[in-house]
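With one protein chain withheld, the remaining protein chains of the complex are depicted in position.
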Amino acid sequence: MNDESCCSLSLDPEIKEQARRRLLSVRGHVDGVARMLEREDVYCVDVLKQISAIEGALKKVGDLVLRSHLNNHVVTAQQRGDTEAIVSELMEVLKYRK
Amino acid sequence: MNDESCCSLSLDPEIKEQARRRLLSVRGHVDGVARMLEREDVYCVDVLKQISAIEGALKKVGDLVLRSHLNNHVVTAQQRGDTEAIVSELMEVLKYRK
Amino acid sequence: MNDESCCSLSLDPEIKEQARRRLLSVRGHVDGVARMLEREDVYCVDVLKQISAIEGALKKVGDLVLRSHLNNHVVTAQQRGDTEAIVSELMEVLKYRK
Partner (left out) sequence: MNDESCCSLSLDPEIKEQARRRLLSVRGHVDGVARMLEREDVYCVDVLKQISAIEGALKKVGDLVLRSHLNNHVVTAQQRGDTEAIVSELMEVLKYRK
């Protein structure tokens, strides 16, 4: 997408704020695991569980943004006339989604 | 795993330090995306790409810890006699792995 | 989606035929692994690799159908007026996507 379409297709302000707050919470979680790794005895599996929990929280932020993108930008692509660009870009993003 | 086996099976110190440093870098990345979400115009897909990148970095930390767990604790389970506990726990962790 | 919208939103015939042919190839692959499991000596990891290869092939069929769905039905949702249904359904499907 070029810059122009980028800026007219900006993320819904409410979702943006929700995503930002969730990311701050994810940051806190990551920080907690980093501190856990300063302890002398840490069990590998406990670290793996915490990483999975963080991945789950990140996925929820992604879902929030993805749903907003679908609702606000993808369902209107035909009307705007940028179907091919919007769909290719979305397929690319979904490919790397965990 | 009970506490005793937990502590005798602690994460290799070198890996622990590597994982900790990588998590601090992940934290910085999460922080960057949170700040990106303070800007007026943010394109959904750019956020989704950043989240995928963070997920990829987290997965690498998980792989590091998982490989260390396999190398140091799983391959010796038969000798310790805790095969069933170690394998069940590992399968559970792998289930939630992205 | 109710039956009516289901039938007006049917899968593009060309994609349908491509997906069908790919699935027949996937079926052959599954069959091959089932036969491999009749042999006396089979190494676990070789089975796991084959299963991953089948999952990869299935994912490609899914991507084909998903791209077609996005191109033909999702980008026109606003015009049809079924945005909420189309997006909720898609998010649900993506949730279970590997």
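Letters A, B and C name the chains as they come in the text, with residue numbers starting at 1 for each one.
Keep in mind that, in the parts below, a contact is a pair of C-beta atoms (placed from the backbone, for glycine too) under 8 Å apart; a residue touches a chain by one contact, two chains touch by 3 or more.
Just so we're clear, the structure is a prediction, and the values are computed from it rather than from any experiment.
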item	value
Touching partners, among the displayed chains, of the absent chain	B, C
Chain B, residues in touch with the chain not shown (by the definition above)	63, 66-67, 70-71, 74-79, 83, 86-87, 90-91, 94-95, 97
Touch residues of chain C, complete complex, unshown partner	1, 6-7, 9-11, 16-17, 19-20, 23-24, 26-27, 30-31, 33-34, 37-38, 40-49, 51-52, 54-56, 58-59, 61-62, 65-66, 68-69, 72-73, 89-90, 93, 96-98
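Here, only the chains that are shown with their structure count from here on.
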item	value
Farthest-lying chain, centroid of Cα atoms versus that of chain C	B
Inter-centroid spacing, chain B versus chain A (mean Cα positions, whole Å)	18
Length of the line joining the C-alpha centres of chain A and chain C, rounded to whole Å	24
Rounded Å distance between chain B and chain C, as computed from the means of their C-alpha atoms	30
Residues of chain A touching at least two other chains	66, 90, 97
